[in-house]
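Comments concern the structure below.
Up next, subunit A:
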Amino acid sequence: MVSLDAHIKLRLGALDLDAKIAVADGEVVAIVGPNGSGKTSVMRALAGLVPLSGGRIVLDDEVLEDPSRQFRVPAERRPVGFVFQDYLLFPHMSALENVAFGLRCRGMPRGQARDRAREWLQRMGLASHMTARPRALSGGQAQRVALARALATDPRLLLLDEPTAALDAGAKVELRREIRRHLATFSGARLLVTHDPLEAATLADRLVVLEAGRVVQVGTPAEVSARPRSQYVAELIGINLLRGRAEGNRVVLAAGGSLIVATERRGEVFAMIHPRTVALHTREPEGSPRNVWREKVRSLDLEGSRVRVGLDGEVLLVAEVTPAAVAELGLAEGEVIWASLKATEVTIYPA
Partner candidate 1 sequence: MRSPARLRYCLALVACIAMIATACSGNRVKTSSSSSASATPTSTVTETATPSVTVTATPTPTVSASASATPKPSGSPSATPKPSASPSVSSLSGSANIFAAASLTGAFNKIKADFIALNPKVNLTMNYNGSGSLVTQIQNGAPADVFASADGDNMNKLSGTGKIDFPQNFADNLLEIVVQQNNPKHIATLADLARPDVSVVLGDPASVPAGKYAKQALAAAGVSVTPKSLELNVTAVTQKIALQEADAGIVYVTDVKASVAAGQFVDGVPIPPAQNIVAVYPIGVLKSSPNQAVAQAFVAYVKSPAGQATLASFGFLPPS
Partner candidate 2 sequence: MKLASVVKPPREVGATSRWPPLALAVPFVLALSFVVLPLAGLLWKAPWSHVVGDLATSTVGTALRLSLVCSLGAMAISALLGIPLAWVLARVDIPGRSLLRALTMLPMVLPPVVGGVALLLAFGRNGLVGQWLYKATGYSLPFTTAGAMMAEAFVAMPFLVLTVEAGLRSADRRLEDAAATLGANRWTTFRRVTIPMVAPSLFAGLALAWARALGEFGATITFAGNFPGTTQTVPLAVYVALESQPEVAIVLSLLLLALSIVVLVSLRDRWFPTR
């Protein structure tokens, strides 16, 4: 039983978007992707803020938009709740009035709307901030008001566009918890856009990876991180993703160079290499690793207790070593270094 079945086709400036998004009953779907890939445009199109040029939007068996039939339900009549990255609370209204706004627009009498709004704010733990103006609220509080405002109208589709992006780390965690709680009790389709892999992992049941206006991968967070099919996800989870054509044990890489792998295959493949499996040497090593490359150090980034070494040469790679190793090998930007990789450490899957 699918709640939301949408095929979004539109052109906005340089963006050419053609994506199919489906959200099943009871699941939370997160759209991830690089900037400019069209994530926000998908949300805005679903909300009715930007018209489609092609495709269709169907929510709970009700057609919201069908350009081929010149049919379009305007934004104000769609049962959609939207939580914006910048909260977008009405500055001249109190928190209570903000939450009551949607209800009042739908014809609810003032007293009743305010009562409902009060309930929602209490549920959010903001009972003491009901009369506060948005500028007096902290980021986390404001976003909670925004969430209450979106939920108060009982929408059938809840859209959250990077809801924690504007918050600091502590507020992020808190809000995420709050969102999780409310998403759990929300009956309707839930769609989330996020940049944060942790957020995607904790909140979403399914991920949709959007790149340059096209969906490149769909799957659970586990599936997507186990077998990423896009550079975006690869960078997000911190692994090397190479693309090439497999001919038996050798993979000819699209970017140049080749790779020796353990499994035999034919056809277009993705090759996944975890940075920690790449070993670095000051001299050309001789040993069991089948893959040995001469590289130049492109970058050095300290992350936690590891150093990520960007390599440029026969193959573009990122290696992960300890700071001690860096010191010992005398690694610096521009230095020539040898990298080795065991064929068994490479994971291959069809592209």
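Here, a contact is a pair of C-beta atoms (placed from the backbone, for glycine too) under 8 Å apart; a residue touches a chain by one contact, two chains touch by 3 or more; residues count from 1.
Criterion applied: all candidates are chains of the complex that A comes from, given by their letters.
This is a predicted model, so every value here is computed, not measured.
Trainee: Touching subunit A in this complex is which of the candidates 1 or 2?
Mentor: Candidate 2 is the one in contact with subunit A.
Trainee: Considering only the defined contacts, which subunit A positions touch candidate 2 in the complex?
Mentor: 44, 47-49, 74-78, 80-82, 84, 86, 88, 90-93, 101-102, 105-106, 149-150, 153
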